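Written below as structure tokens is the structure these notes are about.
Yeah, one chain of the complex is gone here, protein chain that is, but the others are all in their spots.
As written, the chain order gives the labels A, B, C and D, with residue 1 at the start of each chain.
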Amino acid sequence: MAWQNWLLLLILLSSMVPGLIIFTLAESNRGWRTALNLCGAVVKMILVLVMIIGISQGQRFAVALPLLPGVDLVLRADPLSALFVALSSLLWLFTTLYAVAYLEDSPNRSHFFGYFSLCVTVTIGIALAGNLLTFLFFFEMLTLTTYPLVIHRGTAEAMAAGRVYLLYTLTGGLLLFLGVVWLYVLVGEVDFSRQGLLMPLLDGHRPALIGIFCLLISGVGVKAALVPLHGWLPRAMVAPAPVSALLHAVAVVKAGAFGIMRIVLDVYGLPLTSGLGLLMPLMLVATCTILYGSLLALRQDNLKRLLAYSTVSQVSYIVLGITIGNPLAIMGGMVHLIHQGIMKITLFFCAGNIAETLGVHAISRMNGVGRRLPLTMGAFTLAAMGMIGLPPLAGFVSKWYLGLGAINQGEGWLLVVLVLSTLLNAAYFLPIIYRAWFREQEGPWPKDSGAMGLWECHWMLVVPPLLTAAISLLVGLLANSTLSPLAWVRFIVTTRYEPW
Amino acid sequence: MNLSPDSSAWIIWPVVVPLLGAVVCFLYKKKPRLAGHFFAVVTCGTSTVLGWQVLSQGVGRHLLGGWSPPLGISLRADGPAALMVMMTAVTGLGITLYSGGYFQSRLAGDSQDHRFRAQEQSFWPLWLLLWAALNGLFLSGDIFNIYISLELVALSSVGLTVLSGKPPSLVAAMRYLLVSLLGSLTFLLGVGFFYKAHGTLELAVISKALAPTPPVIMALALVSVGLMLKTALFPFHFWLPPAHANALAPVSAILSALVIKGSWYLFYRFWQGGGLLAAVGIVPALLGSVAIIWGAFQAFSQQRLKMLVAYSTVAQIGYLFVAFPLLVDSAGQGRDALFYFAISHSCAKAAMFLAAGTFFLQLGHDRIRDLAGVRQLLPVSSFAFALGGVSLMGLPPSGGFIAKYLLVSKAISQDLWWLALIAVVGSGLTAVYVFRAVSSVLSPHLLEERPLLVVAASMQWSALALALLAIVLGIMAPLPLALLEVT
Amino acid sequence: MVVTAFDMLLCLTLVWLAWHVLASRDLFRAVVLFISFGMLMALGWVRLRAPDLALAEAAIGSGLTGALFLSALRKLAGTTKEKRRLDRDEER
Amino acid sequence: MVNSGRKRVSPAHRPWLLLVLLLLFFAALAWVYLVPGSVPGGLARQVDASLVASGVSSRVTAVLLNFRAYDTLLECFILLLGVMVVWSLRSAGTTEPRQPAVGAILAALERLLLPLMILVAGYLLWAGSSQAGGAFQAGAILGGAGVLLLLDSSPFLDILPKKALVWGITLAPLFFLAVGVAALTQGRPFLTYRFQEASLVIVALEVAAAFSIGLCLATLFAGRLPEYESEPAQDKFAAKRGE
Partner (left out) sequence: MALSPSLLYGLTGLMLFVIGLAALFTSPQLLGKILAVNIMASGIFLFLITLAHGSGTLIDPVPQAMVLTGIVVSVSSTAVALALLCRIEAAARPPAHLPKKKDEARQG
């Protein structure tokens, strides 16, 4: 096997092996645990960089393992998977840093970091999956590895949230499973690299194709938190902040959105999907989700719940971009995968900081937080502005391309949706920012861990959000440079999805 | 009589070695554990040789006494048989290692020295004898010989069940014994009708020539009912949960992982010919479907972990039967699904019962509600339990996933939608009850109770090894499937 | 070979005995009937030209099994008697 | 199956339903049994054809100890298994006081019968190779003799050294295995006898089987594991309280 093949396995192993070792470490063995985590994250970053450079130079990375006669487990790195891999591994690095400080004194850290690493491994697996069965394989594993993280606190509320999470995701998994198997029975191996595989079935198997599509989309839609399958996401907020960050920005929700991309773009292909008349319903679901999520976010007083509903809304931009179905819109959707991840993780880091340092969870108690935690709130503000879509931040870029695509496609009404959603975003984010910076503090904080030297709190809690906020600024400012996510997305779209 | 040199001795060794081991353990009471381990390892080795021979050289036949059937008895080692022998060997080795630690821990931790020692002295010969009988069952090519092997299996299982000596286990064992005897006798009557119809006891001839004449149908019905009784297929499942749940930890694992597979395998053997499958294959499938649903509901409503796992066996037995209509065509995927369910259930269930037994030994109870926090005490066992659960649920990567995939895809390709749905719904229900237990086991509570004794490391790690094997089966399917192809 | 009256009688007696063995509430009576059932079975084996079996049945099927049942019965009677005694004790 | 612990459901009409079902079942069995079909005729001819090669002239013995000797081997193990289970049940249970229940008549009978029984057993064993009789019957008679002794509360099983008893019980299984493995080591299938040795081996097997079967049957009847006779009886209750 050439090194290209090993590379993908190494990328998986670089987080899996540390994870497995961490399970065996004693609780008190903080040094080794942190070192292993960070080493794994850095090594993974380097490997991913190598891979991305390789892909841009036209190298092929693939490895296959026979699973069953006629069915292989395939890992393959195409530009789209590289996009997701890059996002996951970068954010994993930050989240690890953050989590080390965040969980400083809480119990069961070995378990936490073990599952954390496995979770990232599985997410990378989803990204690198080369066919539908491999995708399913890792997609189901994601449920298993995130469940212990969701119930990490072990409170009754956390256990209940875990149950709801399982109920939703496992049911989704079963639907997805049924769809995948059905499709495999119809056509055999469903490889992502074979475009137009299902086209010949359009005549004879129309109902079957529609049925399979519904099964597949509802299966991954649960994780992508499409309305009405989103119920688990706000509840899962009871998990520790790094877990929320992971669920929303890196792994679960993103895996769902990524899955929808794969299914619509690679399995069915846009021509077939629109030929079956399925793009429009999906687009409607996405718009509903965008508006509904924002509306619900308006009503929340708990900061993390607000962020959760915001995620519900924002992730559907990705779906919307795909379903508009024109290259510009696809670019907007795809790049939002990255942009939303970076911004949302910043917001969760900040929310975690506020909760951890000051014990503040409710928005109504946030008056004056900006004075006490200026850096944190600065990052928060930047990310929130990005979410709203203020130029030149990341969110603006996504929305711009979505809008352009919608106009090009002749779906002008979508602009109304976009504007409406932007207004809603502003309506729930701006009050927070206003309270934090411009209102006076009311009474003492529920607790205050105190400043640490130069920093307003533990430096490892502040640096990650600052970095991600900076990145969200940079990707917006430098969107037109050759190194930006947008450039990569343009590369993907022009090489794969333009021709049709 | 054929006296030319015979090169098929490898077929009989997996039967002879544990038989010999049973006698040695029976005679050598001073260190039965040592002898037990030794013979278990050797049996495992000979079983591996058998598997390897079948894989590399194809079907083997051993004519006992040099007499060829129908006069004599032949052993036949083909792919399915070899796979079952291998399954027994691997699971059996894990259980053996666990048992060593189990008895050691109990002897070290309690003053009930004499009672535990007696238990252990009885355990090893019975277990090895059971192992031999199972191997004999898998390999036997003669239906009367199968009857005797079935009786050996039944009696030694009962002997193992009563070892714990507690009244509930005694009553359960009695019920088990009576059901087993009823099953054996029904089977024997069927054997009689087969002999009347075909004039031979050779299984290969009988299962090939399943012409639907009245005696054959009656014989097949009797044999099937007898075997269903022994396998505890719904509605014959009533005896299983108390018997499996109240036994000693390694015994529960043996019964649930291995013993029911013996009679199930025979059921497959009798039906594999396919002639009657198209007509009545639906019957075991329907019973299996009900078993899946019913067992899952029962498992969910249990308060004790071992009862939950035992009812899960009832449900999983349903899976072993639900795929019978898929055996009709010769493509073999239905068979693959069946056997994959069997082997992955064997590893997973053994791991779960062993882990549950460790919890029980450590805490003195297995109430699911009060298990929260056991993870801190027994991290490895808890992990093993959870991994076993993953395989039962059919989530990737696990043997259960492969089996579910094979089953559902075969069902869809034959347009048996209800079957595919049952399998999917069943695995959802499995997830519900498995997570009920797993969330308790893995919950990060702090445990208040003090551990009763120190459990041996081998108890924890053998369970984990079996659970990991159930997981590994999910990515090395080509090997067992290649073995199954040898027929 | 033709069916003789003896065969008829024997078969009827066997069925009759079996019925009474199993219908009898008195276990001791049932066991005694079972032993005689075994003896008659041995006769049946002879009629069916299976003297080997007749011997085995007489010795094992009826003799030993019967002895096993009788001894079990005795032990059970012992336990029930003791139980009754203990119950009485408790009532007092 | 076991009624204890199960509710009795309406005992008034259940038996009738059951009766009807069972009668139907019997009718089905009888019909299938009586339906004339092609009768393949069993294996009588094959047995006769190979009888000379088997080394014995009794056809049943030939089947039991040569053609289907593997069955007989497993059967010996079933007896051994029975002893194991009974012993394990008894060892953990209480020990019953032995009650000498038989009087003078039986003692007289015993004096008369015992030698006779042993004689008959020997005869059966010897006769087995050519006519009715053989290891099982002889073993059964021996077992019966043992039971008689036990009934008279003869402690012969206790007097017998434990080792001897255990070895005696395992004699037949071990011998069978040895014969089988010997064949394997000489490159023949399991339990194959060379023609010139067949009679001898079969007779030896028969003697061993008769002996072991007799001992097993007597032990099954006695039920006790001698070793635990002296154990204190409250052991079990102590265990119970501990639970």
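Quick note on the criterion: a residue touches a chain if its C-beta (ideal position, glycine included) is under 8 Å from a C-beta of that chain, and two chains touch if they have at least 3 such contacts.
Being a predicted model, the structure only gives us computed values, none of them experimental.
S.K.: Since one chain is left out of the picture, which of the remaining chains does it touch in the full complex?
M.R.: B, C, D
S.K.: Considering the complete complex, identify which of B:177, B:203 or B:387 is in touch with the unshown chain.
M.R.: Looking across B:177, B:203 or B:387, the contact with the absent chain belongs to B:177.
S.K.: Which one touches the absent chain: B:27, B:189 or B:280?
M.R.: Only one listed residue reaches the unshown chain, and that is B:189.
S.K.: Suppose we count only contacts with the excluded chain; which residues of chain D make the list?
M.R.: 1-4, 15, 18-19, 22-23, 25-26, 29-30, 33-34, 36, 39-45, 47-48, 59-60, 62-64, 68, 71-72, 75, 78-79, 81-82, 85-86, 89-90, 92-94, 136, 213, 216-217, 220-221, 223, 233-234, 237, 240
S.K.: Please give every residue of chain B in contact with the chain that is not shown.
M.R.: Given the touch definition above, chain B has residues 144, 148, 151, 154-155, 158-159, 162, 167, 170-171, 173-174, 177-178, 181-182, 185, 188-189, 192, 195-196, 199, 201 touching the missing chain.
S.K.: In the full complex, which bits of chain C touch the chain not displayed? Write them out.
M.R.: On the side of chain C, residues 1-4, 7-8, 11, 14-15, 18-19, 21-23, 27, 30-31, 34, 37-38, 41, 44-45, 47-50, 52-53, 56-57, 60-61, 64-65, 68-69, 71-73, 75-76, 79-80, 82-83, 86, 89-90 touch the unshown chain.
FYI, only the chains that are shown with their structure count from here on.
S.K.: Return the distance between the CA-based centres of chain A and chain C, expressed in whole Å.
M.R.: Whole-Å distance between the two chain centres: 77.
S.K.: Taking the complex as given, what residues does chain A use to touch chain B?
M.R.: 23, 65-69, 71, 73, 107-108, 111, 136-138, 140-141, 143-144, 148, 151-154, 159, 162-163, 166, 170-171, 173-174, 177-178, 181-182, 184-185
S.K.: What part of chain D is in contact with chain C in the complex they form?
M.R.: So the residues of chain D in touch with chain C come to 60, 96, 99, 101, 124, 131-134, 136-137, 140-141, 143-144, 147, 151, 217, 220-221, 223.
S.K.: Across the complex, what residues on chain B touch chain A?
M.R.: That would be residues 372, 375, 379, 383, 390, 393, 395-397, 401-402, 404-406, 408-409, 412-413, 420, 424-425, 427-428, 431, 435, 439, 442-446, 475, 477-478, 481 of chain B.
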